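Excluded from the complex is one protein chain; the other protein chains are retained at their positions.
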Amino acid sequence: MKLLVCIKQVPDLESRFKPNSEGVWYNETDLAFRMNEYDEYAVEQAVQLREKMGDGCELTVLSIGPDRVVEAIKKSLAMGCDNAVHVQDSAASSKDPWQIASIISAYAKDKGFDVIFTGMQSQDRGSAQVGVTVAEQLGIACTTTVVGFVYDNGTITARRELEGGIKAAVKLNTPALVTCQLGLNIPRYPTLPNIMKAKKKEIVAIPVADLLNEAPLAATTSFHPPAKKGGGIVLEGDVGELVDKVIAILKDKTAVLR
Amino acid sequence: MEVAREIYWNIGHGVVIPMCILAFTAMGVICWGFWKRLPIWRQGKPLNRIDRYDERVKRMLSDVFSQSKIFRVTDGGIFHSVFFWSFLVLFAGTMLVMFQADFFTPVLQVNLLSGEFYKGFSLVLDIAGILAIVMLIGLFIRRFIIKPDGLEIVRDDYLVLQLLFAILITGFLIEGARMAATEMQQNPALALFSPGGLLAGQLFTTMTADTLLLSHKVLWWLHFALVLGFFCAIPYTKLRHILTTSANAFFAPFEPKGAIATINMEDDTVEQFGAAAITDLTWKDIFDADACTSCKRCQDRCPAATTGKPLSPMKIIKQIGELAEGNPAGNLIETVTQDALWSCTTCRACQDVCPANIEHVNKILEMRRNLTLMEGAFPGDEVKTAVNNIEVNGNPFGLTFAARGDWAEGLDLKIMGQDSDVDILYFVGCYASFDRRNQSVARNFIIICNAAGIKVGILGKEEKCCGEPVRKLGNEYLYQMTAAENIELIKAYDVKKIVTACPHCFNTLARDYKDLGLEVPVEHYTTYINTLLQSDRLRLTPEAFSYTYHDSCYLGRYMDIIEQPRAVLNQAGGSIREMDKNGYDSFCCSAGGGRIIAEEKLGSKISEVRIKMATDTGAPLLVSNCPFCLTMFEDGIKTGGAEGQLQVRDLAEIVAERIAA
Partner (left out) sequence: MKTLLIGEYRDGKLLESTYELLGFADQLGAETALLLVGSESQLPEYSGTLYLADAATCGEYNPNLHKKLVLDAVQQENPDYIVFLHSSYGWDLAPRVAASLKAAQISEVIAASDGSFEVGCCNAKMRRSVKPATGKTVITIQAGAFPVLQPGGSPTIKKLTATGSGSLEFVGYEPAEKKDVDLAKAEIIVSAGRGIGKKDNVPVIRALATALGGELGASRPVVDAGWVEHSHQVGTTGQTVSPKLYVACGISGAIQHLAGMKKSDFILAINKDKDAPIGEVADVLVVADVMQFVPALTAKLAK
């Protein structure tokens, strides 16, 4: 059995974001990077399946990006992935989801992966497209936003999370791709012996040019902060008036009060 | 009339040979008993605790004979110490008698035990014997009638107390019987120098001479048998502490307090980290169990144990002993339980008060290391989040590292990355960097330095968590990663001196970072400010205030800095009202040992207990010297209902307000 998990390294969302010189994505100075949260669930689920299947099962982790993404790859290896692929691309952030998906598909198409795991979306870009697009490009079954995953003899029983806490149960036959959501599992904290072992595992580097033959379908023209919301208004005075003011503001500035 | 006594009266010198044989047999039994325990201790890993031999011997002799560690706690301690000294005198006296009979008299033909010396000798021994009996009665009442909380009663307690009591009583009876037949009739004046014997002798005055002689013989042999029994019991009962606890004073570490073995992360042959089984501990860790006398002083002072958490330092030591003896393959962590291990605040109160030099804290840390490094375990999800935050952003809050230096905006200081020409590097720490309450402490420290004309630099956004909380939670890997980055940075700036306002950063940088190659002198701001005051670089306009002072564990117990902060505060105009638990006896705030990033889910709140102690002094102000304590106390004042009654402030805030214009 062959498994693939695709991960992205993203900035910690506590960071302060500033546009880069082209003004189309963030400047990486002063950003702390970590593994995309949803991808951690994907890695954990992949590792759990890998452990369940035992010998003869092989789990590969793939990440696209500049050299820094090796840190996220190493964490996946420490969590229990067997092999690693680093698609080297210092300009990965300028690729659109279609291109990113195409790179992954180009790598995966002749490898015969039975199950591919991805996060449901990246925390920075948040497009929620790459996983499904990869499945479409490879022509395999796919379901999204998975919060439950059971594999049994070529069939995946997954629970999708819908709105309002409702879940939907679906069955897929492998090969298949699932995109993983918060609540699927609790990602493990790598143990020290596994961290040490991960350091010795080889990370196969592939230049992005070897895998990418697609042009972008959309272009980011600007990256900017949202128009200043409230910005810390301080309201004082008569309680009755305050209530009216607050309701007006909530109606104006939030989507929850109409 | 000759003032002396006939040795071996009624027994005869012929007894010497059998007596020696029996005595040597008893010694043999002791040796055999400990020889049999040797394999138990040797299950542990090797550790060199016999270096610096002379110092060790000296320390052991002074520890044992002064009884200073036992005396430190009066409850039980006084009884033990007086009993020990009395019994020692009796033992020495008996030895002297033996030497007189079998060496001085036959070989040197002198009799030391005569004349005025004999009178004194007799009196001292009798008083010692009476004192020993009184102390035994005291110990008996304490253990079996008062029954202090947490003090166990086991088989050994009955046995040992009875045995000692019987030895002392039979000793007096022999003396009484002998005196009834001799001194009391022949030299009543001399008999007065043996008050105990004189009293016991009254029992024999009505006896016929034959019965008296026979009784004396029987009692003598009984006494002798009891003494032999005492020796033989040493390896097999609590009495073993006479040797093991003394030995532990020899084996005690010379490393600075709080020193933790730094794991070599480069050695990739190691596959096992921390302690999950007896065999992962050192031999000393197992030996500690034999040195433990179950005095429960550790447990009485443990902030976790006294607030209803499932941790007793004493119990852990015993559990280690039981596993080592009965089930060496057993699961150490399951036996001790994770809850007990995570409850420890590493406040060191247990280890500090232990009269047997037992090292509790590092055992707990080794087990935590196993949990963290081998199992990826955490005391709670909130800790996992905080640890992840430290990994990514270098602080437990998960706030962006780029904002770490924001608090310093507008202050007169330098950012090392821009200008590293400074007198001191102020290592700010996570709380003072990000927590609003503690930022006030940082700002006030800068104001103090400015007033003293000290050029201060900070690392700003380059600084990371010192790694202390994660290290104490067992995550040596993350500790070494963050430490290495800090060290590299500090070295690059050619820093002359580091000052921190956090005792945890202070301990870590000053002691732990040395193992990783940082040699820059590190000082806590309390001593630094004290020195500035002493040297007149800083001048204060005192303004009277009444306060009580909390010795943070990592400043007081770990670093012996107890007087300096009080001196600073007194110079600022303060008059102190001490809490009962102060100085080395201080009671933790609850945040040590990585507990600062963990929720206190079990038992009652430690900080509230401490706040109660502070309010009990009547002082309106509690002064702290540690960001963790300050945070816990701000919390404890609110939740403990002491608002309006007690205010908590940091030493730097008090000092800065009183800088002389």
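Letters are used for the chains, namely A and B, taken in the order the chains are written, and counting of residues starts over at 1 for each.
Here is the rule we go by: a residue touches a chain if its C-beta (ideal position, glycine included) is under 8 Å from a C-beta of that chain, and two chains touch if they have at least 3 such contacts.
Remember, predicted model here, so these are calculated numbers, not experimental data.
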item: Touch criterion as defined above, residue of A:53, A:128, A:195 or A:212 at the omitted chain; value: A:128
item: Hidden partner chain, residues of subunit B it touches; value: 380, 382, 385-386, 396-399, 434-436, 597-599, 605, 635, 638-639
item: Interface residues of subunit A (partner: the chain not displayed); value: 11, 13, 17, 24, 26, 96-98, 101, 121, 123-129, 132-133, 136-137, 140-145, 157, 159-173, 176, 182, 215-226, 229-236, 239-240, 242-244, 246-247, 249-250, 253-257
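We adopt the following convention: only the chains that are shown with their structure count from here on.
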item: Between subunit A and subunit B, centroid-to-centroid distance (C-alpha), Å; value: 51
item: Residues of subunit A defined as touching subunit B within the complex; value: 12, 14-16, 30, 32-34, 188-193, 195-196, 199-200
item: Complex contacts: residues of subunit B adjacent to subunit A; value: 268, 271, 273, 373-378, 384, 387-388, 391-394, 398-403, 461, 476-477
